[in-house]
Structure formats: structure tokens, C-alpha cells
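What follows is a structure written as C-alpha cells; I'll ask about it next.
All protein chains but one are shown in place.
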Amino acid sequence: MTIFDISTTGRRATAQAPLNIANVDDLIPKALQRSQETILPEVSELEVVRHYTRLSQKNFSIDTHFYPLGSCTMKYNPRGAHHAASMPGFKQRHPLAPLVYSQGYLSCIYELQEFIKDVTGMKGVSLTPMAGAQGEFAGVAMIKAYHLSRGDFVRDEIIVPSAAHGTNPATAVMCGFKVKEIPVKSDGDVDLEALKQVVTERTAGIMLTNPSTCGVFERDIETISKMIHKAGGLLYYDGANLNAILGRVKPGDMGFDVMHLNLHKTFATPHGGGGPGSGPVAVGERLLPFLPTPIVGKQHQSEKVTYYWLTEKDIPQSIGRLSAFMGNAGILLRAYAYSLLLGRDGMHEVAEFSTLNANYLLKRLEQAGFKIAYPTRRASHEFLISFSREAKEYKVSAMDVAKRLLDYGFHAPTTYFPLLVPECFLIEPTETESKEIIDAFVEAMINILDEIKSNADIVKKAPHSLPVKRLDDVKAVKELDVRWESGKNS
Amino acid sequence: MTIFDISTTGRRATAQAPLNIANVDDLIPKALQRSQETILPEVSELEVVRHYTRLSQKNFSIDTHFYPLGSCTMKYNPRGAHHAASMPGFKQRHPLAPLVYSQGYLSCIYELQEFIKDVTGMKGVSLTPMAGAQGEFAGVAMIKAYHLSRGDFVRDEIIVPSAAHGTNPATAVMCGFKVKEIPVKSDGDVDLEALKQVVTERTAGIMLTNPSTCGVFERDIETISKMIHKAGGLLYYDGANLNAILGRVKPGDMGFDVMHLNLHKTFATPHGGGGPGSGPVAVGERLLPFLPTPIVGKQHQSEKVTYYWLTEKDIPQSIGRLSAFMGNAGILLRAYAYSLLLGRDGMHEVAEFSTLNANYLLKRLEQAGFKIAYPTRRASHEFLISFSREAKEYKVSAMDVAKRLLDYGFHAPTTYFPLLVPECFLIEPTETESKEIIDAFVEAMINILDEIKSNADIVKKAPHSLPVKRLDDVKAVKELDVRWESGKNS
Amino acid sequence: MAFIPHTQQDIAAMLATIGVDSIDQLFDEIPEALRAGILTHVPEEMSEMDVLRLMSDRAASDANVSSFIGAGAYEHHIPSAVWDIATRGEFMTAYTPYQAEASQGTLQLIYEFQSMMTQLTGLDVANASLYDGATALAEAILMAARYNKRFAGKKVLLPRNIHPHYLQTVKTIVAHQGIELAEIDFSATTGQIDLACLAQFKPDDVLAVVIAQPNFFGVMEDVDAMTDWAKSHNALVIGVVNPTSLAALKPPGQWGTEGADIAVGEGQPLGVPVASGGPYFGFMCAKQALVRQMPGRIVGRTTDLDGKEGYTLTLQAREQHIRRGKATSNICTNQGLTVTAATIYLSLLGLEGLKRVANDCVVKTHQLVSELTKLPGVELLFNSPYFHECALRLPVDGHVIQQKMQEKCITPGLNLQPYFPEFGNALLLCVTETKTDADLSCYVDAFKACLK
Partner (left out) sequence: MAFIPHTQQDIAAMLATIGVDSIDQLFDEIPEALRAGILTHVPEEMSEMDVLRLMSDRAASDANVSSFIGAGAYEHHIPSAVWDIATRGEFMTAYTPYQAEASQGTLQLIYEFQSMMTQLTGLDVANASLYDGATALAEAILMAARYNKRFAGKKVLLPRNIHPHYLQTVKTIVAHQGIELAEIDFSATTGQIDLACLAQFKPDDVLAVVIAQPNFFGVMEDVDAMTDWAKSHNALVIGVVNPTSLAALKPPGQWGTEGADIAVGEGQPLGVPVASGGPYFGFMCAKQALVRQMPGRIVGRTTDLDGKEGYTLTLQAREQHIRRGKATSNICTNQGLTVTAATIYLSLLGLEGLKRVANDCVVKTHQLVSELTKLPGVELLFNSPYFHECALRLPVDGHVIQQKMQEKCITPGLNLQPYFPEFGNALLLCVTETKTDADLSCYVDAFKACLK
């Protein structure tokens, strides 16, 4: 039942709009007025509350379930950070408010810029990108601007490992680059030989995550860095995995020139059922002139500290503006609060305990007979296992296992990413989960393994206990139905 | 799994207490210090959030289910009223704050007193009682104080209809009275003959609800009122059913001398899983001197209006104080907001539409073959049906039907109250529910009736789809287990 | 038609089913004479926006004050998670868990709450809440009387150093049961119960002794001696305790050699905002022997048809809806939602966290008091150890200090004058963990200025 199916003509939540309807016939030319009525739902306030409260209960979420979605860092989102960002003064501040009504907000944002410089080892930060992918866009656009500013017009290629997240190649293309994919070796590190082949004078840069999406630390990073820099290219760091090394290794120290952070991952801001996130970019010396605007500056005016906006006027070579205002301000405030809650020691602990949890879970699964993709390697904060054996022997796919895990009350890990490991799970427990829950997850996995051997059908037809059974994705594409229409079945 | 079962020694939600533990050894004598450690849970913040979020999902509630619990007025609790009462200035105000920091709060409370006088037709109001039962206590104590103040020492009896809510006789006893029960006739009205028998010079008063707990309007109320008053007694109005006549009939006009309101019913404040509620008392002229304190007064001081507290000094004959401060302030603020949201017309509509819904539901159930307790009467905002027939023919009890309704996604109506109607349901749909949901409820009832006839076991063993099956109440008493202990099964 | 979903068509269809022409007709059993006219004091309907604007303006006029009043309501940090979860619709808009199978969330939570409270108080059983601390004390006295049926002629000893409002509430509520309340005095030097006052009572003169720990003045009583004295006189001991303090202080169940019999108190410090005095909740714990005399709801663990564990209301035969006139109390609706908050609060804090809170309050109160008592004419009213509240003698009228400090948006504490005129100028102040060193300095500076 959608909200449209509950709708009844003439019903209204009367408390929520002005009590009288103002006449605008003299103010809006007739020809511009709406004549066609929309079919928005007509429902009571109770119906709305009940409908969406019940809908919400159909979701798995961090607040209700272990959610080891690799590459996504589904850790506890502190309610305190949410409250701190929801103070009326913050919620009511207009983005174009005069500076005098902005010092509270700007001071938080300025400090967050400083924190991010600290943990990344970078020289400058712009918080405006609204998600990781927009951070990538900003970063690659800066790489482009850098080369162009030096009169270096031939560099039209960005190198990306085959294991990279889809946003990496997609971003490179959006920035007008060609993508050169390079393979990953069987130990999870980049194939240096292959890399050598593609590094040329056309190389604008390389995009890497480290630890990589294979769940291992790229050990040759210093070599890669030298190789790329020597060829005149720059290094982009995809910060999706920063959680694994937060406060322990600074991307700047690895030789990266530019990076984004996913605050909705590493800084524990809520994922919101798909967003909003925030993807600040941080840069080394070379890319400082190109940072996207606006940025918050700080000045001392006769004893008093004031904060202000740096715009294109201050950064004339900036790649420009990426949003109507300055990105996802509320997410930035949450990340700021999170930083304060953790403090510097807490930042280090994020890396330590997310790594401890991942390695412990890896070892337990290995002992239970699961196939580890990179068995000779330490896990970073996440790791890969493969169901290729089960797929072959029992015709049970990684997706089947994922669905079956839902029945056991666990959200499934990321499946089929990266693509190079067949039938894989990318598993990221995060530091905020306890040993007990990891042990319970292992137990469920062992049970499922037993089921695969004894009664594969129960796995193949899973889930059995959710609001719906296995959904038909193919039909969803073939018989495209993307909006409610009166009279359509429901 | 209780929160204790999740607990692990040494675990902590560190953000929630001071980071360092202060030493108090010099400040608290050793002999007074705690040595025995308690076993409070030791859990992380995520564990707490997850545990209680998941627990919450095991509840039915207005926000998730139709909840036609007779006598309880489970209507929509406007989120706006909740927000209005949760403003930081209200939440932070200390109950003993100086008047200068209290004018905002007191002005709301004063106006609520005025609103309540308006809808009850009474002369004075004290908002301090914290629930209906405490309002009853205040009211009956005032009746006692009134008689005593007149030197009338023999009145030691309170008359209560057999259909009355349990709090009525319990309150009378708490106030030191003997309870005289009188029967209700087969048409739901009080048996006037029987009443005549018990009205004597020992009659301190009578407690009535009108509409009564039988779901009908007591038509002889004027006669009763005269009868009691003539005998020197006073009339107490149990306001639990005020929803049925809000703004249409004022208890003061019916001859009642004192009453309580259940703001958590009639004024839509949330029931909170058992409370808090609020049970203001309103009185006619005679009982004004006895109102419990404190009350909010208003004065004009040189152009300026100020609000202040009336205490025992101002009301020397007051029955006194009923709470440490002034009752459930936050609930009063919600009720105030609700009054503003409804406005005077909205108040009338409460009575109209709660009555419309009840009569419609009654008629539909009657047509479907259910046995109506008072078929010749209009329903008030609620009504009684009886499963005595089904109990006899199919050995299915009202409780069985109640449990089966849960499987259909409806909270059960009130069962076995009032006791005089065997195997009964007291059904109160409230005005905020739609025709559609009432129709769906009727359909479920019809289905259950079919099941009773075709497959009674499915009803007798219900519920089948809830977190637990039918619970053993007898065991809960016999093997009393009212607290978690380490090592006990879980 | 705020919150009423009926369309004109709905109304017409429903009236047709019922077989009447108008909604008015549904009220035809009500005598004409009783029909009320239009309301006069309730204003016209307002939109949610207008109500929020109005009430936020009013709330703002009471806000932004740094308050150092305790006196029964304590400002503590409330973890953000507490009310985020407690106000989830499933908790907030459910009612008393009469249908246990559809209320396992609330029921299990109350069971956990009972478990936490018995742990904190060192007693055996707890109920699911009473209205507030004051009524909980009144109910405890009624309970003691029920337990000790031959109480006629025996007295309940109520020290004058419990919260004056508790004293008043108790008087109102127990007035009708023939229970004799004897107020006993406190020592003017120690602030503790005056042992000399007790000498008059012989064994079996006393039904119960009430002991507040800490007492209204923040002073800590010698609970062991008092409890042993009570026991030696065959009296029950009712402790009135601050739940935060229980993390630092000996629990009532451990007082003296036998322990207190009943512990009650105000639950507000456990995650409930001070909010003008309510909704708070009263808690009550007791020894096992008293369980059948307890007022209020109690949740028990049991099993379902499949043997799976579950929770349900138990011992309902004590309650008004079953026992009517013979119930242990008339209480029905209690303070469920604040209990929900407190349970989440206690889970988040744990004993360790609660102890940190308690100790921090104690230390900060002493810190402020030691600064203030350096000032001329400011001195401790009592020479006993105190917890997180302290009564001070002032060189000037407490009301005047209050008014002057108002200019700095500080409420310095409760002016004791109206409550205990015998002290002359006196102030009861409280510092909790919410106050920073800077807050204390502001206080001291503002206070100094008042003395000038």
C-alpha cells in the first residue's frame, strides 16, 4: 500500500498549512497558473505518521542490525553529533546570512578544515563537495587545472586499478579524461609492471584507494608515487577507506597530491538511506590554488578573531563552485562534533579497532572454511571472501548467501565488488561493533555453509522472513514502473 | 536477550559521563560510601541504541496500529504539541525558578486553566494531579474537606456504579470512605431505584462517568444530580470519557461539583507506554476553597500582566499539595498546544466525530452479527459488544478474540471491562481514525467470527504472528521473576 | 478539522449506514437542556506553525539562565540517544501493556528497569513507577501500614529535613488512613536527624522511620545508626534517596545491619529534564516480603505457549482494575515514558558512568562552596558532610542576592527563607556536572558583586 493508495479525495492534515487560502489571482497571470491538478496524496496527519513509521520498520539499519557493508563503513552514528548539528541556531541560519550571524557556524567549519588537514597530512581543504564522488570530481578537475595551468595540454589519461570503485572511472570521464585500467596482482597489490606500461607523458594522474578495495594495504605505494610523479602525473587518493588508517598513516605522507574524505563513512555521519554524505577534498602544496570555493578563512581584526568566506576572488584559479551554497553543511557539523567526541586519541583508535575487528573476523571465517581472497595478507578494516567454490559445487551464489544472511538478522556485506574476485563478499565490520556480534555473524555464516551443503534450496530462495521474498530485478527493468498511477495495481 | 545479557564487564559508553573520575574520598565518609558494586549493564552506546530501538519495534502503538482501547481514547498524539512542549526554554526551566524566569511557562498554564474551565463549565481548576486517579483522589478529598468544613462528620460513604472504573472505588477507599456499589440497568443507565436505596445522610457523594463506561449517555443525570444534592452529597465526574461530549455538554451543567480530566485521553497527550498522564481537577463554586495547590494566578501590575503561584497561603483550606512540584508540567504544555491546534470549533468536532465513528462501527458490527450490549442505545464515543454466545457455543473467549485481532494488525479493544457485561469488548475508535481503517477492522472481526465457527483453535491459540505467542500469566505470578539475575536463564 | 480525517463523502456514507440524517442526531439521547453553546475561552484554531511560534517565544522568555537550584530536581547531562529512542512512536504512543504479546517492547524494558533499580538500591523488588518522588514516599508509608496491619497507635517518623514539599504531599495523601505522622526535628548544627528527638519513642511505638539520604540540605545522614535504631524499635525503614547518589553512596538495602525495607525517590535525575517539575517519576523498591503490598504495576518474566520467554504484567491482583476498593493503591496511569528514558539513561551510564556523574557533582559543589565561604559572612549552615547540595548562611537576604544575580542570568540557588525562616538569610545551592569552571567563576564573581 503506497501513500497514494491510502489517499482519499478531500482529506487533509489541516494543521500543517495556513488555515486560509490566499487569493493570488491578481498577482499571478492566469496563463501562468496551474490548472491541472496533481494527484498528491490526500491524507490525515495520523495516516502519514503511521504509514512512514511502519515503512521505516521494513529497513535494516545500523541502529537495528549489524551492517558489515564493505567499503561503506557502516559504524555507529553518534546521536550526540546529530543533536549538536541540529541546534536551532544552526538549522535556522540562512546560507547567505551576513557574517555577523555566521561566526558560530564558520568557526566550527574552519576548525573542521584544520582537523582534516591534520589527519590527511595535506595543506589545504575545501569542504564543499557533497559526497565522495563529488570530491573525486573536484580532485580530478584540480589535477586537470594544474596541468593546464602549466601549459601541459597533452595529459588526457587517468590511471585506475581494475578493482577501483565505479565512481573513479566515471569521475575521470566526467572530467574529460580517458581511463586506463591496470590489473591487481593475486596478492592484492597493484601490478607494477602493468602500471609501468601505461604511465606515459599522457598520464595526468592515478586514482588509488589505500588500503585498496581489495581490503589490503598497497605496499608499493611509495614506488607508485615516485613512478607517477616522475612521469609528471599526480596521485589522487580515494578516501573511502580512510577509516583503516585514520591518524596512523596520512595520505599526504604517502605522496598523494589530492584526496577526498567520505565523512559519512570515516566521520560517522548517518548514511540516511543513500545520503546525504560529504566529500571534502584535501590537497598538497601544488593544488592549493585550484581548490573549489567557498572555503572558510580566519582573520584577526583588532584582538578579535573573525571568520569569513574565501571565494573565487581570493582563489582566482579555483576550479569553481560545486554547489549552490557550500555543500552539506549539516553533515560537516556532525563530522566536526564527531571529531571532538573522538579527540586525537580516538582517531587513532578508529584505525586500530576497525583493523582488529576485520582481522579477527577474517581469521574466524578462515578457520570455519571460507575462502579468503588474499589469505597471505593482513586485512585492513575490511577483507574479501569468495564463494566461487560454493557457486561451482552447489550452484549457490554470493547473492544467495547475502540474502540468506538477512534471514539471520544481519545485513549482507557488499557483494560482487570488486569484480575481479568472483562471487565475493567485501566485509567491513567497523570498530564500533563488539566481539560478540562478530562471533554471532560467524555462527550465522557457518550455519549457512551447512545449509548450502545440506539444503541449498533454502539459501537459493532466501530471504524467507523479510517483508518480501526475493525480488525480481529483471522485471523491474523490463516492465519499468517508476511512479504510482491511479488504477495501477497496488 | 535483556540488556543485562548483552553486558560485558568493563565496556562503557564513554562519551556520556565525565571523562575523568573525581575523587570524593575526602568528601564522603568511608562508612557512607558504596562498596557493593551493582550489576548495571556495561554496554556500548551502539548496543544501547540497537537494543532499545529493536525492543520498541515489538510494541503496538497509535503511531503504528489502530488501537481502539475503550475508555483510553487512543487518538493521534500530534507531534506538533510534543515539539511545542519540548522547547529548550521549557525543558530547562527549574520548577523552583524565580518568577522572572517563569512567565512564559506560567502564561501557558494559566490559559490552560481557563480553557479547562470553559470546556467543563466549572469555576476553578487545579492542574496538579498527575493522572486521572490522582485527580479522583483530589476530588474526593475535596468532597471530604467540604463536608468536614461544614461540620458534617457523618458522611463516610461514596456511591459508585458497579460499572465504574477500578480507580473510583480504590480512590474512595484511599480517602477513607466506604464504597456503596449500585447496579446498572439493562439499558445501561443507573438503576435509580437502587440508587434511592443507598442515598442517605451518610452519602458524601457519588462518582459517575457520563457517558458511562457502558458506552452510553446517562439519561437520568439531572434526576440523579438532584437526588444526591438533596441528600447533601456532591457529584464527582470521572472525566475519562469527556472525549464523547467535549464542547457539547459541560459537566458543570449536568450538576457535577467536581471532576477530573484525563489530558492523556481527551487532550491527546501521548500515553507513553503507561504514562505520564495528567488529571487536572475542576470544581464548582462550593469546592473552590479546597483545590489542591499550587495554582497559577494572574495579576495586572502597572500595565503589565504577571503570573504567579497561588499556594496554601492563598488557599488556606486547600487539601494541600499532591506532588513535589506542580504535576506533569510537560503534559500540561502538550495539552495547551493541543487546545490551540484544535481551537473552539475543533473541540466540538472531537465529540462529533468520535461519536460518529463509534456509532458507525457499532452499526457495522451489529449488521455483521455481533452481539451489542445495549442495542437500543446510541453509542457514545465507545460501545460494548459481548462474546458470551461464542464463549458458550465455541468455547472461545473475548480474550481469544482479542489475541487474534493482534494477528490481523489491530490492537485489541478493552476486554472484560466493565465486568457486568460478560465476555465483553469496550471499543473506542476515536475521532482521528478514518472510515477505511474502521472498515478494515470490521472485516477482521468478520473473519475472526468465521474462524471461530470453522477453526476455533486458530483463535484460541492466537496470536501467531507476534514476537511471542500467548503468554502464561499464571506462571508469571506463581514463579515470580521480576528482576534479572546473573545466571538465571535468558 | 485538525486531525479528523473525515471527508464529506465519508460522513454521508457513515450516517447512511447508521441510519441518521446528521451527526447531531447521534446526540439525541442527551437532554436538550444540557447542550452547551460555543466555547468562550478557547481561542480560534491555530496552525502548528503558529502554535510553535507562540510557544517558542514564551519558552525563550524563560530560557538562558544558569541555574544552581537543586532541591528535588537536578540538571544533568542527558545523552542525546535517551529521548531520541524514548520518543519513538512505538514507545511514546503505546499505552499500558495490557495486551502483553503486542507490548513486549515496553514490558521487557520495564523488567530491565526493575532490575536496574533493585541493583541500585540493593533491594529485591521494584515497581514500574509512581507519579513522582513525593507521592512515592506517601505510597511507601501507606504500604508500610498495610504490611504492618496493627499500626494503630504507632507513628511514622518524618524528619523535618526531608524536602518540605514531600512532607506536604505525604500529609495530603496519607491523611485519610488514620496513620499518625510524627515530625521529628533535625540538629541545628549538623542538619542531620536529631537523635535526641528519638529518645521519646519506645520499641513498637513506631511503624516506620523515613530517612532521606542525602537530606533536603544535601547533608548525609548516619543511615547505619538510624536504621539500626529503627530495627531495634521494630520499625520499618523507608529510605528517600537520590538515584544519582546511589552510585556513590551505600544502597538502602545495606543500611545498618538489616538494611532499609523500602527505598523510594525521585527518578528525574536519571535522564529526565527538570522541565518545570514534570513529568518525572517516582521509583519504589522493597524487600521481597513486601512485594504483595506494593502499589503500581510490576512486570514479570514468564514463557509463552512454545516455552519462549516473554514478559507480562504480574501480581495484578494488587491493582485497582482487579481489586477495586481493596487495591494497594488507586494508581493506574503511571510515568511509563520517563521510565523508558531512565532505563536507556542507566544503560548508557552504567554504574561507572553514574559514579563519575555523582562524584563530579560532589566535587564541583564543594569547589563552589569553598569559594563562597571565603567571603565575609558566608558560612556553612551545617557542619556535616554534604553531597551535591549545600545550605549556606548569607550576610544578606537570599531574595536580594537572587534578584541581583539575575542581571548576570544566574539563579544562585533556592532561597531557604520561605521554607525555614528560622535560619534567617540562607541559600540552598547545587552544582552538577553540567557546570564548568567558567560557570563557577561567573557565579563567584556575580556573588561577590552582590555583597558589595
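Before moving on, here are some points about what is shown:
As written, the chain order gives the labels A, B and C, with residue 1 at the start of each chain.
The rule is simple: contacts are C-beta pairs under 8 Å (C-beta built on N, C-alpha and C of every residue); 3 or more make two chains touch, one makes a residue touch a chain.
For clarity, every value in this text was computed on a predicted model and none was experimentally measured.
The chain that is not drawn here is touched, among residues B:Thr2, B:Thr53 or B:Gln103, by B:Thr53. Checked against the full complex, the one of A:Ser61, A:Thr200 or A:Ser386 touching the unshown chain is A:Ser61. Where subunit C meets the chain that is not shown, the touching residues are 47-49, 52-53, 77, 79-80, 84, 87-88, 433-434, 436.
With the whole complex as reference, residues 8-19, 43-47, 49, 53, 78-80, 82-83 of subunit B touch the missing chain.
To be clear about the criterion, only the chains that are shown with their structure count from here on.
Here the spacing of subunit B and subunit C, counted between their Cα centres, is 20 Å.
Shown for subunit A are the residues that touch two or more other chains, namely 8, 11, 15, 44-47, 49, 53, 78-80.
Subunit C has residues 1-6, 10, 45-48, 79, 81, 89-90 in contact with two or more other chains.
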